[in-house]
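Only a single protein chain was left out; the remaining protein chains are all shown in position.
First chain written, first letter: the chains are A, B and C, and each begins at residue 1.
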Amino acid sequence: MRFVLNEDQNMLRESAADFFAGRLPLAHQRKLKAQGLTHDADAWREMAELGWNAIALPEAVGGVPFDRSGVALVLAEAARTLAATPLFASNLLAAGLIEAAGSDAQKRDWLPALAAGDKLGALALDERARHDPTRIATRATREADGWRINGAKCAVVDGEFADLLLVVARDADTQDTLLFVLDAHTAGVSCQPLSQIDAQPMARVRLDGVKADEAALLARGAAADAALNTVLERARIALAAQLQAISRVLFDTTLAYLKQREQYGRKIGAFQALQHRMARLFTRIELAESCVQAAVAALDTDADLALPAALAKGMAGETALAVADEAVQLHGGIGVTDELDVGLFLKRVQVLEALLGDSVYQRARYARLIGVVA
Amino acid sequence: MRFVLNEDQNMLRESAADFFAGRLPLAHQRKLKAQGLTHDADAWREMAELGWNAIALPEAVGGVPFDRSGVALVLAEAARTLAATPLFASNLLAAGLIEAAGSDAQKRDWLPALAAGDKLGALALDERARHDPTRIATRATREADGWRINGAKCAVVDGEFADLLLVVARDADTQDTLLFVLDAHTAGVSCQPLSQIDAQPMARVRLDGVKADEAALLARGAAADAALNTVLERARIALAAQLQAISRVLFDTTLAYLKQREQYGRKIGAFQALQHRMARLFTRIELAESCVQAAVAALDTDADLALPAALAKGMAGETALAVADEAVQLHGGIGVTDELDVGLFLKRVQVLEALLGDSVYQRARYARLIGVVA
Amino acid sequence: MNEINDFKASVRAWLEANCPPSMRTPPPEGEMVLAGSRLTFTQPDQQLWFERMRDQGWFAPDWPREYGGGGLDARQTRVLESELARLKCRAPMVNLGIWMIGPVLLEFGSDEQKARHLPGMARGEVAWCQGFSEPGAGSDLAGLSCRAEHDGDDYVVNGSKIWTSYADRSDWMYALVRTDPTAGKHAGISMLLIDMASAGVSTRPIELISGKSHFCQVFFDNVRVPVANLVGAEGEGWMLAKALLAHERRAMSKFGDNNVPGVDFLDLARRLVAQADPDSRAVLTDRVAACAMDEHAYKLMLERTHEAGGAGQDVSALVATFKYLHSEQNKTRYRTLTALAGTDALGWEGEGYDEELLKLARQWLNAYTYTVAGGTSEIQLNILARRVLGLPDSGG
Partner (left out) sequence: MNEINDFKASVRAWLEANCPPSMRTPPPEGEMVLAGSRLTFTQPDQQLWFERMRDQGWFAPDWPREYGGGGLDARQTRVLESELARLKCRAPMVNLGIWMIGPVLLEFGSDEQKARHLPGMARGEVAWCQGFSEPGAGSDLAGLSCRAEHDGDDYVVNGSKIWTSYADRSDWMYALVRTDPTAGKHAGISMLLIDMASAGVSTRPIELISGKSHFCQVFFDNVRVPVANLVGAEGEGWMLAKALLAHERRAMSKFGDNNVPGVDFLDLARRLVAQADPDSRAVLTDRVAACAMDEHAYKLMLERTHEAGGAGQDVSALVATFKYLHSEQNKTRYRTLTALAGTDALGWEGEGYDEELLKLARQWLNAYTYTVAGGTSEIQLNILARRVLGLPDSGG
C-alpha cells in the first residue's frame, strides 16, 4: 500500500499534529520571531524525548524501529504550523549520512547522542546559491596525521545549533568526494547565522584550515557519493512533504476565505474566474499529493529514490509556489499584510523550494533520469 | 512615427485588404484546397501586376519606390484570409538577397524578372526541422570552371514554383558561407512538394552534384553572412506581422462568438472565467502588436533588425499560439470541426511559428542579444 | 473465499487457452471491432476472440443469462476484468449498447424492450449510437430541441443530433427528445429508441480539423417511432440520461486509452530533443520533462484512487479531476512534441514526412477534441469548483 498510511504511521502523524498544534502553533512562532529566536530549544528537547530524533536509526545505537517515512510525516505536520524542528538536519541528513556511510565505530561514536537529541547535527554541502552537489570547491589536503580542510559553505540548515558538522569536501589530490564528520567547535570552523525570510535557522559555515583526523573521515569516492546521494534523495522527499503540507494549508485557508468574504454583495467564491483558478490549483495539488505519497512510501523500501524524489520535489515545489501566489492574491489587501499568516507560508515555501534543488533543477534531473537527454 | 502608418502605407494596406477580401477570400482558399492546389496562379499574376513583387527593389531594375514595410503590410492582409502570396519567398527572401549581396551585373540579370513577377524565387536554407542557420551541411566544392553543390534542404517556402533558387552552402575547403543563385531547372536540382497542414506551398529540395558557374555565386564569407542575416531578420518581421494579423482575426471572431452564443440561458461571454481569459489574451495581443509595429517600422530604417525581429517574432508567435488554442477551445464543439475557419488559422499559425525560428528560439536569441548569456 | 479463488483460476485458465496471443497487445489504430449487424474483422484471431468471448456471454458478464449475459455476480465480474487486464487482453469489441443503454434498459426498460434489445447487444450483433448532443446546445445538454410529437401509436421525430459516434454504421440509436415543449427545460425530455433504418433518418460524417472522424450529424425528418420504444415514462428522459452517463464514466475508465493509440511520447521526444537546435534544446527538454512528470503524477493518482477507494476512502474528488487532467495533459503533450518537431510536424499527408510525424500532426489536432467532447474543460472546472470544493453556484 503506497497511498494509504498504516496504523503506526497514522498514530505518529496524529501525535505530531497534536504536538505542533498544541505546543508550537503558528502564534508561538510569531512570538519567537519577535524575540529574535529561530526556534524553541525546549520544544526541540521535547521532540527528542518523543523519540523523533531516533526514527529509523539502528536500535543498537539508540534508534527507534520506526520506518523512515515517519520523519517525513512529522516534518509535514511541523510545516503546517511553520514550526522549526531538528529532524531534517540532524536525523535525516547528519545521522542519515553517518548511518549510511560510517564504520561501526563511527556509528557507535556519533549516533547515540544524535538519536537521543543530546547532540544535533547539520550538513555542510552546498557552496553556491543554487544547489549543485557536483560543484564542491572545499578541499581536504592529506597531512601526516589526518586532513586539513578549507572551504566555505552556504545554506547549512540549523548550522548554528549543530554540535556535529557533516562536511562534503574533495580530496585535493584525487578529487574524490570525501565525507567528514567534525565537531562544530573544532578550531577553524566558523559559523555565521543568517536572518532568513522565514525566520528559521540557517547559516553559512567557513572551514579555515580545519584539522581532521582519520576517524573523522566517514567515506570517500564512490561510497561517499552513494551515501550522499541516498541521503539527499530522502531529504528532497522530506522537503516535498513539507511543501505539500503547506499547499494544503494555504489552499484550505483560501477556500474558506472565498466562502466567507463578500464583495459587491456576494461571496467572492461565487466569481467563476476565481472558481476556475481554485479548481485548477486543486488538480495540481492532488497530482503533487500523489507524487509525494508515493515518494514518502518509497522511503521505507529499497527502491532507488532518484526518480520519485525528483518527481515529488519538482511537483510539490512548483505547486506550492503557485498556491502561495494565489493565496496571497485571492486574500486581496490583507493577503499582503504581515498580520495574516499567508505571507509567512509564502516565505517558507520559497525557502523549501530553494533547498536541495528547485523545481527547475528537479525537472532537469527528471529529464536525465528518464533519458530525454543523455 | 513608429506606430502610426503614413498615408502611403495606409493606402497600400487598404488596397491589399480589398484585394484579398474580394479576390482571395477564405472560401476561395477552401476551393483551391479541394482541387489539390496550394495557390491561385492567376491571382499571383495579378499581385505582380499591382507591383507588389517589386516593392523596395531598386527602380533601375524594375522596382517600385515603396518602403520595405509595404511587403509586411500586404502579407499581414493576406494572412487574414489565409491567402498564399509569392511575396515572402520571392520578394523578401530571394530578391532581397540578390539586392543585398549581388553584384550590379547579378542584380541586372535577376531582379527585373523577379520585380515584374515573370519569375519567382525561393530560399533554400534550412536543413533540419528546427530552424538553425548555423548548421549547414550543404557543401560546394570548387571545380575548374565553377562549383559543384551537394545537399538537402527542407522547409523551402514556394520551392516547387520557384524559377530561381537561392541556396546557402558552405565552401568544402574553407567552411565559408556561400550564397548561390541557381536556375531551379539546373540538372541535379530536385524538388519534392509537400502536403502541409495549412495547404500552402512548401517543398524539400535536393542538390545532387549541381553545377554552378562563378556568376551564380552571390557572396561568400562575412558578406554572405551579413546579407543572409539581414534578409532573415526582415523575413522574421514579416512572419511576425502575419502571426499578429491572425491573432487579431481569431480574437475578434472568438469575441463575437462569445457575445452571440448562449448556454444555460445566457451569453457565454457573460461567464467571468472566459472574460478573464479573453482580457488576458487582449493584453498579450496588444503587447505583441506594439512589438510588431515597431519591427515593421524598423524595416524602413537602417537600424539593426536583430533585436526588434527576435522580439516581434517571439511575442507574436507565442501570442498567436495562445490565441489559436483559446479560439478553438472557446468555440467548443464546432471549434474542432473543419467547417469552421478557426482550425485553418490554427494550422497556419503553427506553420508561421515554425518558420525561421519559433518563440523558444527567438527568446534564446533575444537573451543573447541583450547579454543575459554570452 | 475459496469459491472466488476457484473462479479466478478457471477464468485465468480459460483466458490463457482462449485468448489468442495476438489479442494480448494494444490494438493498432482503427483495429477495434465495432459491434453491429455488419461485423468486419481484419484478421482471423480477432474473429476467434470475438466469438469465444461472445459465446461465454462475457461481452456482458454481469447480465442475466436469459438476456445473453454471463450471469456473473459483481465480485466475479471484477475478477474477470482484472484477469483480462492482467493478460492485457484486448477488448473483443466496442459496443455502446452494452455499456450505456443496456444497463439502463435492464433497470428501467419494459420486459418487452429487454427481450427485444438486450440479447442482440450481448451478442454484439447490434450497433448502438447515442443521440444526446444537438447543434446549438453544446454543453447545455438539457437545452435540446429535437421534437417528438405523439401521433397515434407513434412519435413523429424532427430535428438533429450531433457528435454521434459511428452513427453512419449504427443500427439503433437511444436518443433524448423533447416530448413536451411546454414543460420545464428538464421535464419535457424523454428517451426514445430509434431504428436507424427508419424512413427519414439521414447521417453526415463530421470532418474535424484533424481530418475525417467517426463523429456524425444525424437528421430526423418526420421519423415515425413506435410509442413502445419510449424508455420509462414521458418526461423521464433527463433522469434516465443521468443514470446512463454514470455508466459512461465507468465504461471510459474501464477501457482507458486502449482505443486511442497515439505516438509514443517519450520515444519521439527523445529522438526530437537529440535533433533540436542547441539554443532551444534545454528549454524544450524542460517542457518535455514537465509533460512526463505530469503524466507520471497522473498515473500515480490513478493508482492512489484505486488503492484509497479500495480502503474505503471517498475518492470522488479525485475522480472528478480525471477528465480534465487527462484531456488537458494530452493536449499539452502534443503541443510540446509539435513545437519540438518544428517543420517536421507540419505534414498533412503524402511523401516527405515519416509516418510517426504525420501521426503526430493528426494527433496534435485531434487533442483539441478531447478538451471539448464529453464535457468541456470549463464544465469540468465548474463541477470541481462547485461540487468538490463547495463554492457557490452563481450560474456562471
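Criterion: a residue touches a chain if its C-beta (ideal position, glycine included) is under 8 Å from a C-beta of that chain, and two chains touch if they have at least 3 such contacts.
Because the structure is predicted, anything quoted here is derived from the model rather than measured.
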{"item": "Visible contact partners (per top-of-document touch definition) of the missing chain", "value": "A, B, C"}
{"item": "Listed residues B:C291, B:L305 or B:V349, member touching the removed chain", "value": "B:C291"}
{"item": "Which residue of A:A72, A:A100, A:V351 or A:I370 touches the chain not shown here", "value": "A:V351"}
{"item": "Options C:A142, C:A282 or C:L302, residue touching the unrepresented chain", "value": "C:A282"}
{"item": "Where the missing chain touches subunit C, by residue", "value": "281-283, 286, 394, 396"}
{"item": "Positions on subunit B contacted by the hidden chain, ascending", "value": "1-4, 255, 258-259, 266-267, 269-272, 275-276, 278-280, 282-283, 286-291, 293-294, 311, 314-315, 360, 363-364, 366-367, 370-373"}
{"item": "Positions on subunit A contacted by the hidden chain, ascending", "value": "126, 128-132, 135, 154-155, 192, 194-199, 202, 204, 261, 263-264, 266, 270-274, 321, 325, 328-329, 332-339, 343-344, 346-347, 350-351, 353-355, 358, 360-361, 363-365"}
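Going forward, only the chains that are shown with their structure count from here on.
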{"item": "Geometric centre distance via CA averages, subunit B-subunit A, whole Å", "value": "52"}
{"item": "Between subunit C and subunit B, distance of the C-alpha-averaged centres to the nearest whole Å", "value": "42"}
{"item": "Distance from subunit C to subunit A - Cα centre to Cα centre, in angstrom", "value": "45"}
{"item": "Numbers and ranges of subunit A residues touching at least 2 other chains", "value": "271-272, 275-276"}
{"item": "Multi-chain contact sites of subunit C, meaning residues that touch two or more partners", "value": "378, 381, 396"}
